[in-house]
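This is the structure I have questions about; it appears just below.
Every protein chain of the complex appears in place save one, which is left out.
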Amino acid sequence: MIDILDGLKAAFWLVISFDAELWEISLRSLRVTLSALIIASLIAIPLGTYLAVQRFRYRRFAISLINALMGLPPVVIGLLVYIALSRSGPFGVLNLLFTPTAMIIAQVIIITPVIASIAHQAMRELWAEYHDLLISLNTTKWQRIVTLIRDGRRNLLTAALAGFGRAIGEVGAIMVVGGNIDHVTRVLTTAIALETGKGDFALALALGFVLIGIAIVVNLAIHTLSRTEREGRW
Amino acid sequence: MNRFLLVAIALLWAQVSSADNMRLAVTTSFENSGLADVLLPAIKTDIDLDVQLLVVGTGQALKLGAAGDVDAVLVHSKEAEEAFVTAGYGTHRREIMYNDFVIIGPVEDPAGINGAANVIDAMTNIATAKARFVSRGDDSGTHKAERALWAAAGLNIQDHGDWYQAVGSGMGAALNTAAGLNAYIIADRASWLNFGNKKGLSLLFSGDPALYNQYAFLPVDPVKNSHVRNDLAMLLEEWLTGARAAALINGYSIGGEPLFVFNATTD
Partner (left out) sequence: MSAKFPLELDQVLVQRKGKVLLGPLDLSLKKNGVTIILGPNGSGKTTLLRAMHGIERINGGRITWAQEDPAKHAFVFQSPVVLRRTVAQNLAFPLQLLNVPRAETEAAVAHWLTRIGLSGKSETAATRLSGGERQKLAIARALIRKPDVLFLDEPCANLDGYATREIETILGETAEAGTRLVMATHDMGQARRLADDIVFMLNGKVHETGAAEAVIARPQTEELSAFLKGDIVV
């Protein structure tokens, strides 16, 4: 109990005093996760929408596959990415290991199935609603996808935020591919792991509370920017 | 509003420019000692070198070296190091400094190791008393040292009962577990001094020469991995075996207690 109070106090002081190291790793956490989120969304949302709209032979299989991929343990993905990016691995020449880029790659792989799956569900429902009308109006496949994405953007935002949540709290994969190098690849979650391992629970908790705070702020910011709560529009 | 967003985006994505930097894999016990926080700034000032530390267990450090993902390795496990060099992954092995291991345990000392004549007696006492004992279990330098001590005492780890708990984690995490279980544990002195969660544990046995722990620097062989910065590794080695390093290492203490003894020789 004392630890938690110590943690809250420490978190408060870290934030108030604009602790330089805290800023550094917080910004890095946000940078890595938001980059991964944008890239993953650019892949997952059209993919999920396409799967809702287009009938093709292995569609059911593709949907099941994406749902299954959601359950992959992140640390396993991290290990696979490490092996791929290692100097002795296939993509070693790119020199990406132990950089934030490697962390972004790992997180993109982890969260794309999550976003795609939720996006697909949302788009499927909307497609059922719009199906007759869009076909009647002779829309092209592309027009259908654009219309669905536009009108379903609230649910797509939920999908993206689910991806964000998965990524900002992830620690296993980015520890392996990033190496938790001070001033280079250390982020909030890996710093928490480090401090916990050292026995400095107060600091670890403090970082944890900052992480929770950031997650809440990002969620609020996105909801405000898109005015999802404004009456009459939704 | 848009301008604010642009500034936020720019801040987020601003990249740190990369100077001359090399990657060094070190063990968690080295990181926990806090010595790196003293050495790294001095290295930057003296030879303008940015050393990126990857803090992992000895096993993983050597694996990273073998894969060529780091330029050099600093570990404390002579046997594994020699195998590393023999296999052609490292150019050579250069001793830098040593610290020592200590045996930590519950203040009540149920196995009565405080005052044991030597480390063999202490280990035997623990096994006889079947007192709870936490092992690193992660093939790290510390873990290998622990295994060597059981072997030296003529005890087979396989015969140990439930009182022997292998956790498979770093020094800090293992100490946490020992604190939680009120168990005995072998740790490097530096990690113990820096450990913030001592609870009911205390240092019960130390000083036996068998507990000395030698750190060595191994540059990764550029023949097997042509892209490694062997030039920078050699630069660092020169610094680590020089007078400045000696002064910093010998002078480093925690709470007044010195930790490391510089013992590099000029080759």
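Every chain is named by a letter (A and B) in the order it is written, and numbering of its residues begins at 1.
Please note the rule applied: contacts are C-beta pairs under 8 Å (C-beta built on N, C-alpha and C of every residue); 3 or more make two chains touch, one makes a residue touch a chain.
Source: prediction; values computed, not measured.
J.: Which shown chains does the chain we cannot see touch?
T.: Displayed chains contacted by the hidden chain, ordered by label: A.
J.: Name every residue on chain A in touch with the hidden partner chain.
T.: Residues of chain A in touch with the missing chain: 126, 129-130, 132-133, 135-139, 143, 147, 151-152, 232-234.
Heads up, the rule we're going with is that only the chains that are shown with their structure count from here on.
J.: Please compute the C-alpha centroid of chain A, do the same for chain B, then give the distance between them in whole Å.
T.: Roughly 34 Å separates the two chain centres.
J.: Would you tell me which residues of chain B are touching chain A in their complex?
T.: Per the stated touch rule, the residues are 11-13, 16, 23, 28, 32, 52-56, 66-69, 169-173, 175-176, 179, 194-197, 225, 227.
J.: Sort out for me which residues of chain A touch chain B in the complex.
T.: Chain A reaches chain B through residues 27, 30-31, 34-35, 86-89, 92, 95, 97-98, 179-184, 194, 196-201.
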